[in-house]
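Okay, structure first, notes after.
Removed: one protein chain of the complex. Kept in place: all other protein chains.
For clarity, chains are labelled A, B and C in written order, and residue numbers in each chain start from 1.
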Amino acid sequence: MLLNPQYIADHNQLRSDSHRSKLSYWANEVEKAEFVIQKLIDFQIAIPSWALGTGGTRFGRFSGGGEPRSLEEKIDDVGLLHALNRSSGAISLHIPWDIPKDVAAIRQQAGSHGLAFDAVNSNTFQDQSDQPLSYKFGSLQHVDKAVRQQAIDHNIEVIRHGEALGSQALTVWLSDGSCFPGQLNFRKAFERTLESLHEIYAALPPDSDTARWKMFVEYKAFEPNFYSMTVGDWGSSFLYASKLGPKAYTLVDLGHHLPNANIEQIVAILLQEGKLGGFHFNDSKYGDDDLTAGSIKPYQLFLIFNELVDGMDAHGMNHATDLGWMIDASHNVKDPLEDLLQSVEAIQIAYAQALLVDRVALEEAREANDVVQAQELLQDVFRSDVRPLVAEARRRAGGALDPLALFRQLNVRDSLIRERGAKTVATGL
Amino acid sequence: MLLNPQYIADHNQLRSDSHRSKLSYWANEVEKAEFVIQKLIDFQIAIPSWALGTGGTRFGRFSGGGEPRSLEEKIDDVGLLHALNRSSGAISLHIPWDIPKDVAAIRQQAGSHGLAFDAVNSNTFQDQSDQPLSYKFGSLQHVDKAVRQQAIDHNIEVIRHGEALGSQALTVWLSDGSCFPGQLNFRKAFERTLESLHEIYAALPPDSDTARWKMFVEYKAFEPNFYSMTVGDWGSSFLYASKLGPKAYTLVDLGHHLPNANIEQIVAILLQEGKLGGFHFNDSKYGDDDLTAGSIKPYQLFLIFNELVDGMDAHGMNHATDLGWMIDASHNVKDPLEDLLQSVEAIQIAYAQALLVDRVALEEAREANDVVQAQELLQDVFRSDVRPLVAEARRRAGGALDPLALFRQLNVRDSLIRERGAKTVATGL
Amino acid sequence: MLLNPQYIADHNQLRSDSHRSKLSYWANEVEKAEFVIQKLIDFQIAIPSWALGTGGTRFGRFSGGGEPRSLEEKIDDVGLLHALNRSSGAISLHIPWDIPKDVAAIRQQAGSHGLAFDAVNSNTFQDQSDQPLSYKFGSLQHVDKAVRQQAIDHNIEVIRHGEALGSQALTVWLSDGSCFPGQLNFRKAFERTLESLHEIYAALPPDSDTARWKMFVEYKAFEPNFYSMTVGDWGSSFLYASKLGPKAYTLVDLGHHLPNANIEQIVAILLQEGKLGGFHFNDSKYGDDDLTAGSIKPYQLFLIFNELVDGMDAHGMNHATDLGWMIDASHNVKDPLEDLLQSVEAIQIAYAQALLVDRVALEEAREANDVVQAQELLQDVFRSDVRPLVAEARRRAGGALDPLALFRQLNVRDSLIRERGAKTVATGL
Partner (left out) sequence: MLLNPQYIADHNQLRSDSHRSKLSYWANEVEKAEFVIQKLIDFQIAIPSWALGTGGTRFGRFSGGGEPRSLEEKIDDVGLLHALNRSSGAISLHIPWDIPKDVAAIRQQAGSHGLAFDAVNSNTFQDQSDQPLSYKFGSLQHVDKAVRQQAIDHNIEVIRHGEALGSQALTVWLSDGSCFPGQLNFRKAFERTLESLHEIYAALPPDSDTARWKMFVEYKAFEPNFYSMTVGDWGSSFLYASKLGPKAYTLVDLGHHLPNANIEQIVAILLQEGKLGGFHFNDSKYGDDDLTAGSIKPYQLFLIFNELVDGMDAHGMNHATDLGWMIDASHNVKDPLEDLLQSVEAIQIAYAQALLVDRVALEEAREANDVVQAQELLQDVFRSDVRPLVAEARRRAGGALDPLALFRQLNVRDSLIRERGAKTVATGL
């Protein structure tokens, strides 16, 4: 489904006066409004192909309708999101769910939507039907070299698919670990995993004029293994990435921590060590709940962006390009596309607020141990309503002032159901 | 597959000397060894029909082989466990997964294994293929009375199945809740759920000479809903059960709590209020991990039994019959039958140790605020090796001294795979 | 120290234009701005006497200067806060730290500041130097009736002090519990505690034209006892309060829960059951961290107020008077008065936002299972900047547009240090 640009124009026209009034107020209220708007225009968040359909839990899955039945339809869905918000200009594929049959055609299709291919993701947490060896007891950590080799080969295959598509990063998330005390020799599991990662790392394409590949090593505290995870925390991921080499980085998924973890501090340390590679945004209350970004702890999301902006600036990094920004969510009770629009908006709000922090004053407060003032400076921007700035960035980039409202007004989901059917299940899920 | 009793006799014969030597040592070491052995013989733990196959997580499921393909095969599997340990003399069915086609035949089959039918379980956390209305947004809490009615009717149907089989309890576990702030009116969800439960309660069979039905209201802190659960903690469950009436009780599942919860204290309070109905045993480190009982926190399991024995004795309750004892686990990396043998053994050990606590001395220590001595009294029995007593109870009841060893020695799983196939998936999973 | 009203007038005058501009924008943006302002004017949050000095941890305490050395100075400090924000019109005393020597004088002093006396608090978690029996092993739960009687008598004495001052509620927070498995007979501890509470309850003054006394039973999950707390969760507190009678209520302290608890749902249930009595506001990341309200999880604070407003309205309760609103915080690294100004502001913001929720639309979204829209409705108000409304409410009530700025501008702390000394330690701490 392609969005007729006229719809956006009409939508924006109708809201023009109200938007201008808000914008003019806020452009006056906050300093650097223009700066923020420009930064927002540049800031793109990749949509994972698996988040375009309904997710589920081990207890069940309640499909919605009109889910994409093919890679092409997934790209169309992301294209639609991007047309609406002009901030979802990339898609993150998952192999083997999203193996393109015709690479050139897929690239052209994506290009026509203005979409790039973000990090490609391997899958060694499930057994595919045609797979000779099982990952029941792990993949890159497995005691059997043949299983490890199968997993290594799969990862390398994923890199090759990524190369063909123009991606520049491989995300390795391992479900490897153990469910019971005694099951695993932690030491050997670490060593085997490291050895396997080395082989994958060695298969990364060399740097070229057009591409500088990275490997993201994602960590997770628990699930689907319930006693230990072999890449279980940032410390472990950092160890792997350090031993692997300069192209290896840690990837932070907000839902992959123990209760009460201070994720923003982890972000600051990883940035300082030059080892933060990318982000999976979502939100959670209990575990890896994979809820809409900003729906549970929006202040935490802001604090994370506060560290990101501060740390990236300190290292002269480009906000838009030097980290991988991705959503990783699951949609059990919402329309996936609506959920993704909400997530992107929440991320943009947090980013905009972080950009507004008066860093000079903040450092002064810190140097003076003025804790009250430091808190005030952060909360002042968090309590500010930056939505008009975000909307303006969208408008200037060609998107809708209120993407969710337009999505609903256009009855997009109904069209998709008519087109694809009410009982579809997105490929891969 | 039926176990030839001669195998058990041979197995026990071979271990007889070693067992007698251990038993004689421990019968001397601990007081009341004979009392404990008798109690253990009477103590039966129900096996849930869904735990006979491989479980899984939302990330995948790695089937084992030889899983039961029908209710009949599930009963056979529990029969096999019971033949081995003589402590698994009941099966807990799940409707609609386990609807018997021929009730009389099923009862006879179960009877031939010495199995009773424990609590029957309803399922409103999934949509069945032939189901008119969806539980995507809840069942007994649903805003639409028609959905609630469907769920009520289902629960009543489960009661009727239970009656036919000779069960005497309905376990209601609700996945109802919400995934996002705002989604649910907590107040109305509570009221609607209560109203629905009232209708189900009203359909419980009247007390008779042969049956006194109970309704168990199970609570869970999170999952599959990730913001709120409508029966989310013992306090909520207690409220529902109190409002429903004397046949309604709280059911405690060890994995259904927030981090660090003191479950043994909850047990003590519920027993004191006369509202503890039953137990789902398993173990966990992070959430509802559904691991083998006693595999992560065996001391906690003992402390829970310590409260159970103390509280049941204080209320003149019969250990064997006045609470529902069930396992509720999921097996991702183990043979389900082996896992269940391990769980039953761990539960028996904890129960035996709790029986050995010197309660007179413990109360004396407490009255004297002698914290050191109170701890010593509990740890003394926990550090004692009661396995010979548990083995002796099994032996006297006709079971194997070492059920797991015999299970392996007999290559039971291989037989099941030959009989049922290597790629079976237990019905319902 | 008394605040010269002219300072406030000058301060407000200087900010008048800017404030009017913001107010006029927001009065236009949000519906019911006037309604919210009126509600805010009526809404008063009690300041606890113990929060006027520096708190500390078991590892140490870093005193600030100018802390109040007497009850009179504590009242002066709250008076100062109230003069600044007109929303701190009550003080909550702690006995024995705050026993008035001359009740009439104290009442007159408080009255001159416009302060009422909120709930009085007993203390059985410490031993006072002149105390015959120790609370080392608990107070109302103690195995020794003499210790219990001492604690009962103390609570009754606290009620008498409260009566004399015009308070109408007793808050009972018990540190009673146990540090080790085995230490406590949970059942007996519960019964003894209940019996003791009954005796205190019986001593509550009868209802009169001027006073309707309540007893608040506060719960806490852990600390200072580290294995069990005898009033450990809302379920326990609810049980006690239900058994005690209609004057007994549960008090919720935000920091007194296990990790990840859904406090807003607890609030909704307690309100529905007519058993929510009052609130202790603070914020926390790990345990009972007693940080500034809204400093860690401001969205949670809003969600709690969302339930409070919804539930109180549903029961026809008066927001300002039918629940006890108190701060309970500890100040380790901030000026206590500044911290309290921040807390009150955060609470007012959350309350104002909750008042702005479009409840009709929210119920419609809920009835339609429109989860996306329900979230949007809540986040829309949360993302709105209600600070101008809060400031306007303060202004109209005679307070300062920016209390914290004025506090700093007037160098209040320096004055207090000059007056009271740099090394003071607030009485009781």
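Keep in mind that, in the parts below, contacts are C-beta pairs under 8 Å (C-beta built on N, C-alpha and C of every residue); 3 or more make two chains touch, one makes a residue touch a chain.
None of the values given here were measured: they were computed from a predicted structure.
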item: Listed residues B:Arg192, B:Lys285, B:Arg366 or B:Arg420, member touching the removed chain; value: B:Lys285
item: Option touching the unshown chain, where A:Tyr7, A:Phe125 or A:Phe190 are the choices; value: A:Phe190
item: Per the touch definition above, residue among A:Trp97, A:Phe137, A:Trp325 or A:Tyr351 touching the missing chain; value: A:Phe137
item: Sites on chain B contacted by the missing partner chain, in the whole complex; value: 22, 25, 29, 259-260, 262, 285-286, 292, 294-300, 333-335, 338-339, 342, 346, 349, 369, 371-372, 375-376, 379, 382-385, 387, 404
item: Contacts of chain C with the absent chain, listed as residue ranges; value: 55-60, 62, 125-127, 134-137, 175, 178-181, 183, 221-224, 226-227, 259, 284-287, 289, 291-292, 295-296, 330, 332-334
item: Residues of chain A in contact with the chain not shown; value: 136-137, 143, 178-188, 190-191, 221-222, 227-228, 232-236, 238-239, 257-262, 264-265, 268-269, 271-273, 299, 303, 306-307, 310-311, 314, 362-363, 365-367, 369, 371, 374-375, 377-378
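The definition used in the following text is that only the chains that are shown with their structure count from here on.
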item: Chains most often in contact, by C-beta pairs; value: B-C
item: Between chain A and chain C, centroid-to-centroid distance (C-alpha), Å; value: 40
item: Chain centre separation in whole Å, for chain C relative to chain B (CA means); value: 43
item: Residues of chain B whose C-beta touches two or more other chains; value: 136-137, 178-181, 183, 221-222, 227, 259
